[in-house]
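One protein chain omitted, others in place.
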């Protein structure tokens, strides 16, 4: 179990005195590692709160560079770091908040050739990505490696969150065996998003990862959190458990290795910010 | 109506294309001002997302200095700024994210002698404080000045949020005409708090302030949001409306000027971090 | 012989297919057999959809990526297409989000 230094005891004092967390929980969190895939609207608040809480090792994966149009929601970045790789910008921010944590940057596009080797370096994976293909890739990779996947998403005024692959709960394919028609998929560049919405979801993703890392149960395994900032507020949905016929996590999986996800989904695995034309 | 520059149109593009927000909403937000009272666990994420979204003017009020034990939750601050006034540390962080917004620091202890003159400079007030006396002070000040109060709180693994003084909704005294016995009140230094919990509540406070600033309805006026990160998740409670017999916002208010709140509550209006002794 | 009143909700972008309206109180006409979710989906396709049907249905079910919930529960737990609607049921068609 990872030991806490005197300075860390001072830093995490407000958490150490929580009976349900305590020294044991803090050391457990220090001994855990989380990979955040996507250092954008969801990934930024997630990284911030994981670093603040004292996660032992944080992986930040993103192949993109900071752009001005990111800053309304991607709050780890800043004006000075426009043009910098998001993974590195994120690392600078979290190290400034908490120099005790170890940060590894992965400035790559995640795909079937590198995913298993990267994911296997971490205990918990956070899906903070922005496209369908990568979501299926992450799901399959996590199932194959036996790692929990804290999945969040946001668009317009809405957010969704659930934990896949945890203790009898479903995986992404259990819910969505087939990918959506490309014409039905909207990303934040096309549909827009109010910045604070991924702020809320990303913070909750950090909470879920911390619950798991500290030995507690996540809130949203086999539950789907729906958030509607326009009027509906928060709702929690009871989900199906792991499905015996699931192609990757079921009794007789047909998927035993990563596939070509762009082909599977009929869409690209990136979300390059497009020029936005305002009428 | 505040005009947007070309650079701002680029920065806020993902919000401008939202039909319910659009140029009109963005300009309305630019023309609004929010005072965040308390640049701590709640105030930090709130300031971050208000700045990111383009609030016109932000006030940051806090008399305290950054301490190491703050950094597990007060994510606007950083190791380099331990010892700096929280109001100034907060200003540095938000100006780095968004240099367009105007930031005013108030490095004072809010009390009956200065509250009305400070509050009157802003359109919307965010209660991100940590003690009972200041909460009653803010409430009464907002009622007397006719300003909405976005109130959040957090302790241990729980958070609460509501908007007071908005269109027929209650004020704090409508719910709590009398202050709690001092022995029943616990602050974060004594009870502890998991850092990401005020992270979620503070982000939602930013959302509520943005809803009001952009001309939309807040989610939690006459509603109380309860958040239990240990297991209960989110719940929304229907609250009473403005109470005709309320001492400050009712039909015949007996409170028509600010009072001595420390006397009223029988407790101090600060929450100086006490030394935490870990067994 | 009365109609079956239920509440429909479309979310996650699915509302764009039904006139950008999230909430619909509907009264399904009386019929000899109980209304199933299978029949409700066909009814929505024929009576509510303003946009391209293939963005809502595939065959007799919803298209991939739409999750159907009844009273805050995944329809998979309730019999999926065979679930029998009850008066005042709250049925949500939510498109799963992929953005971040």
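In order of appearance the chains are A, B and C, and numbering begins at 1 in each one.
Rule of thumb we're sticking to: a residue touches a chain if its C-beta (ideal position, glycine included) is under 8 Å from a C-beta of that chain, and two chains touch if they have at least 3 such contacts.
Values in this document were obtained by computation on a predicted structure and should not be read as measured data.
A.B. asks: Quick check: which displayed chains does the absent chain contact?
C.D. replies: Every shown chain touched by the left-out chain: B.
A.B. asks: Kindly state which of the options B:90, B:152 or B:165 is in contact with the chain not pictured.
C.D. replies: B:152
A.B. asks: If the hidden chain were put back, which of B:78, B:132 or B:248 would touch it?
C.D. replies: In the complete complex, the chain left out is touched by residue B:132.
A.B. asks: Which residue among B:109, B:239 or B:255 touches the omitted chain?
C.D. replies: Spelled out, the listed residue whose C-beta touches the missing chain is B:239.
A.B. asks: Could you tell me which of B:3, B:117, B:184 or B:256 touches the chain that is not displayed?
C.D. replies: In the full complex, the listed residue that touches the missing chain is B:184.
A.B. asks: In the full complex, which residues of chain B touch the absent chain?
C.D. replies: 38, 40-43, 128-132, 135, 152-156, 158-160, 175-181, 183-188, 191, 193, 198, 224, 226, 228, 232, 235-240, 243, 271
The working rule: only the chains that are shown with their structure count from here on.
A.B. asks: Among the chain pairs here, which one is joined by the most contacts?
C.D. replies: Top-ranked chain pair by contact count is A-B.
A.B. asks: Which whole number of Å gives the spacing of the CA centres of chain A and chain B?
C.D. replies: 28
A.B. asks: How many Å are there between the centre of chain B and the centre of chain C, using C-alpha atoms for each centre?
C.D. replies: Here the centre of chain C sits 40 Å away from the centre of chain B.
A.B. asks: Please list all residues of chain A that touch 2 or more other chains.
C.D. replies: 156, 188, 191, 193, 236
A.B. asks: Could you list which residues of chain C touch at least two other chains?
C.D. replies: Not one residue in chain C touches at least two other chains.
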